[in-house]
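Excluded from the complex is one protein chain; the other protein chains are retained at their positions.
Chains: A, B and C, in written order; residue numbering restarts at 1 for each.
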Amino acid sequence: MVEAGRSPNIEILTSARLENLDGKPGRFTAIVHQEPRFIDDDKCTACGTCTMYCPMPVVDLFNERLDITRAPHIDYAQAVPTSYYIDARACLRINYETCNLCAQTCTAQAIDFSQKPRKLNLDIGAVVLAPGFGRIDPSVLKKYGYGRFHNVVTSMEFERLTCASGPTEGHVVRLSDREPLKKIAFLQCVGSRDEICGNGYCSSVCCMYAIKEASVAKEHDPDLEVVLFFMDIRTQGKGFDAARERAEEKYGLRVIRARIPRVDQVDGRLALTWTTDDGKSCSELFDMVVLSEGLSAPKDAEAIAEIAGIELNHYGFCKTCVDSPLVASRKGVYVAGAFQGPKDIPESVTQASGVAAMVSELLSEARNTQTVTLSYPEEDKAIESEGPRIGVFVCHCGSNIAGVVDINAVRDYAGTLPDVVFCRDTLYSCSQDALKGIASKIKGNRLNRVVIAACSPRTHEPLFQETLKSIGLNPALIEMANIRDQCSWVHSQEPEAATEKAKEIVRMAVAKARLLEPLEQTTVDVSPTALVIGGGAAGMTAALCIADQGFECLLVERSDKLGGNLRRLVWTMDGGEASEVLDNLIKRVDGHPLVCVMLEAQVEDVSGYVGNFTSSIVKAGQPVVVDHGVIVIATGGREYSPTSYQYGVNKRVVTQLELEKSLASGKGILKNIKNVVMIQCVGSRGEDMRHCSRLCCTQAIKNALKLKGIKPDIRIYCLYRDMRTYGFSEDLFKEARKRGVIFIRYEPDRRPEVIERDGRIKVRVFDRLLKDEIDISACLVVLSVGITPGANDVLANVLKAPLTPEGFFLEAHVKLRPVELASEGIYVCGLAHGPKPLDESIAQAKAAAAKAAIPLAKGKAQVASIVSRVDKAACIGCGICESLCPFNAIRLFRVNKRRKAETITASCKGCGICASHCPTLAISMGGFTDEAIMAQIHAFAGERCV
Amino acid sequence: MTAGDFNPHILGFFCHWCCYAAADAAGVSRYQYPPNVRVIRVMCTGRIDLRFILEAFGCGADGVFTGG
Amino acid sequence: MIIAEACRQVLKDVGVNPERTALEWASAAEAPRFVELITRYVSAVKSIGPLGKAEGENKEAVIGMHLKAGAKAASALKVRTALGKLAKDIKKSGDYSPGIISEGVTKKVFPAFREERLTQEVQICLSEIGPCKSADLSEKTGGGIKEIGKILETLSRKKMVKKQGSNWYGIGMGNQES
Partner (left out) sequence: MPEGKAKKSGAVMVLGGGIAGIQTTLDLADLGYYVYLVEKKASIGGVMARLDKTFPTNDCSL
């Protein structure tokens, strides 16, 4: 969020909505209506005085109405833009021309009631709709007692209760009497998979967040009893099943498979009643009931659709199709996130990057036409080489620091420190005017080291570094002394101790500042081509997308033809022809001038770093060396080949894909088939593989409906553990039940068996309702087999990329960077990242193409300045650093017959593990040298140093 | 000096990404805690060398707290 | 974690109570946990008492000496190589369980450190206090008689100390003997 706030090419229009959109792709004009904030963003320093003085209480919507705030407020401390705004509805000054208290108390003079609503005319090339999802209507929650019983809360309210910056500072208490909780119930599928309220689909996220909230609640209070009521446990995300099992076992969460119809209140506690599988009815009392509310279409979906000229589907979400899930019905308008359908954060982030790729395709010739790049004056080497001349700026931060710490004492103390030639206190050193003042003082006094005694470097150091850069001083020559977040704010009751601590923090900062050296910001040229490994649906989509954005792309495929697993698919999820999608992709790949395909080729070795990879690819025995800037892994996955259930022994036991192929080949084979038994989770979830393969349930339903379509009177049994038809495919599940498919649930400890007796096969399964084993005679047994990783470990070694325990590629961050690997410049998509249906693979391929295109579009890769540097003379080539570096950013090279370590600056993250383990202390870290840290230790000791 | 009014002088090595961020978050929520710790920010606890800890005690630190 | 374990064992050797160090984790979102950790740790150090005095009467000077030698030892090639190799092996094996780490440190790193620390301290004693018997040296440095004997032997081989009667003299360390 902070990045979005800072980039010069992003203009955030808050309290704004789209009013009109016309024009065609590449040339749209949009009219946006913006409500005023009544507080000037530039001047406001988020000190909070206005909120204190305002008399008008306002319900805090951000905290789900659980808290009260005032008319002028900020949603939460870390909000972006970090400036307050006034809630026009509640403000006395705006409505009744009275009060005006906040304007008088605001020391930064930021409040301005003359602001008016304004209309903006924007000419843009494309529109991206990402308005998110709507909340479930409270009327739907009435039957659970929401609104009547105090302790029935929605999951979002519970989220605020557990949040440290929430209304109860993270203490989970009963809302009725603020007493600690002893027993909580989570009810699933509230407002989703529910015909009455019109949300027939599954919201795909509630099972996962219920388990997270339950675990967080248990962390807060270990002897809390937590019960979760599920229909199907749908944690099909990557690594989610493992996390769920860990949470259930570690926190002892009780999971009951039942759907609670209503909630009653019995002497202050909440009573839930349900019936178990064997017909017994139970009821228990709880202190709090959390309703895991689903995701509905956004409230203003119709308005947006009408203005943007796009169609919605029957649930009110944006209508898209399987092979292009990111394009809305109007050309040039794209959709990403929950508005396209209920989904989890990783899928939203993937779709968002995918849409960025498609826009970049549409507007590739208009790239860099309207962006502004800041230019900086030449660095003044002379001043930097002089002896240290340190300037110390001690900040009041309004009353945040000055209210506790004696600023003048700290300033005067700083003046006495050696090499400090200038010191001054500032009211708000981070405000625009103060920054100008600091810049002029630095130039005026020829300062070459700066210490800012104020808040945390984590949030404000880049701001001050920009200031240094703007006056020709190396940005590394600044050190921040955190005397606010880690001093005045946390020792407000002990002003003298806080002042003493502030002095020592400043003394340590000055000691370090004295030893700061300029670090140059190296940029590396990027060779503008991409290497895509794997020619399946994901690989082809990624290659095409990169090429359409204007960059050369080399597509390497191990087999002799493109297509991968897509060749084995006959129908897509929405009934379309898979072969059509395949042919279309292959035709575009073969025809594209910027895509070069290498079949029967395998990547043998890769070296280099982001922007400068060199790989040797073996084609028909001959290694071909290629230079490229980025790598996209799309090596796909393999269908799990079962070893049990008589597969391979009896030819009437087939997998779903084999069934699909035979269905497509002709009706003939169905002649004498009356009974079909499908078995789910074959191989997945615990048999041979721990993970859930995510798409086999939906595939089984698709085939079952196909079978029913061809032969309506056929009997189909589906033996399942959890039916995970998440999202809109829940409709297919309902359709299957309507068409008479019989679903029988089995427990993992009593799996079904396939028994063969004189040529006929039977499936024996324990039916939990009848409490007995039943034998179903089957003319055909169809196994829903999962997806195992391809030969990822070979490629993983070549790229030194980590794999998950299940063997898929490990991404940088499961939620926020799902298509990037930890090491820069390498991206992953499709089944190589994890099992997923076709539309998600395509969206991920486009996302990977977007991320891969960024370094190519920039042409230069910025390298962080905090990196390791090796002193060649002292290095004895022991190789300890190379083996310990988590980012492969330090390598041993042969320098005239001796081995010496050398840093790969582009990959180095500055952690310093190599420096602290180097036997000859030959490695120094930019910004955190040994001498600087030692100086800080001695400054810490002050006079007591022995 | 009885233990009552002995005020330990403690050195803290905080990792920029986790512990230092937690300390900032504690500040934002205005939690109060004793002011005895002086912090040296490092990019990762992996950066801390045995020498630093021994040097700290050599310089009279009563305690060294490493926060990852 | 390896360095933390090494630190605990090293501090025991130089006479500082290892409880004075702590290694904790607190993510950016766990401010309450962080505050609790700091408060608990500060009171723990408060109950241990000030460095030196708490470890026993007039121990401050002795500990100061041990620490000075310890700091030098921690920069010695032999000790740092041992620590680096151990870290390399543990990373390769992938097994970071506490048992493996403490065993590795006890076997490979600590002996190197102790020997180097004693060697450094012997040299400091000889140069600061002047000639003394090996028994005094063992009592001052806390090293065993045999250990100190071996160290003095290696030092004399390196022509850094000389035995005169029952006293040992440092050579070229400022206090030229007669």
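Keep in mind that, in the parts below, a residue touches a chain if its C-beta (ideal position, glycine included) is under 8 Å from a C-beta of that chain, and two chains touch if they have at least 3 such contacts.
All values reported here derive from a predicted model rather than from experimental measurement.
Listed residues A:Ile854, A:Ala874 or A:Leu921: the one in touch with the omitted chain is A:Ile854.
The chain not shown here is touched by just one of A:Ala90, A:Ile184 or A:Ala338, and that residue is A:Ala338. Residue A:Val216 is the one among A:Val152, A:Val216 or A:Val781 that touches the chain not shown. Residues 1, 3-5, 7, 9-18, 26-28, 30, 32, 37, 62, 64, 74-76, 78-81, 85, 122-133, 156, 159-160, 162-164, 166, 170, 208-209, 211-212, 215-216, 237, 239-240, 243, 304, 308, 336-339, 345, 348-349, 351-353, 355-357, 359-360, 362-363, 365-371, 549, 813-815, 850-851, 853-854, 857-858 of subunit A touch the missing chain (whole complex, contact as defined above).
Here is the rule we use: only the chains that are shown with their structure count from here on.
For the pairs A-C and A-B, the count of C-beta pairs in contact is higher at A-B. Chain centres were defined as the mean of their Cα atoms; on that basis the chain farthest from subunit B turns out to be A.
One inter-chain figure worth recording: subunit A and subunit C are separated by 46 Å, centre to centre, where each centre is the mean of the chain's CA atoms. Counting partners per residue, subunit C has 3, 29, 31-32, 35, 64, 67-68, 75, 83 as the residues that reach two or more other chains. For subunit A, the set of residues that touch two or more other chains comprises 164, 169, 490, 916, 946. Note for the complex: subunit C touches subunit B at residues 3-4, 6-7, 10-11, 14, 16, 20-35, 37-39, 41-43, 45-51, 53, 64, 67-68, 70-71, 74-75, 83. The residues of subunit A lying in touch with subunit B in their complex are 77-78, 164-165, 169, 456-459, 482, 484-487, 489-494, 497-498, 500-501, 504-505, 508, 866, 909-913, 915-916, 925, 928, 930, 933-934, 936-938, 940-941, 944-946. Listed in rising order, the residues of subunit C touching subunit A in the complex are 3, 29, 31-32, 35, 64, 67-68, 75, 77, 80-81, 83-85, 87-88, 91-92.
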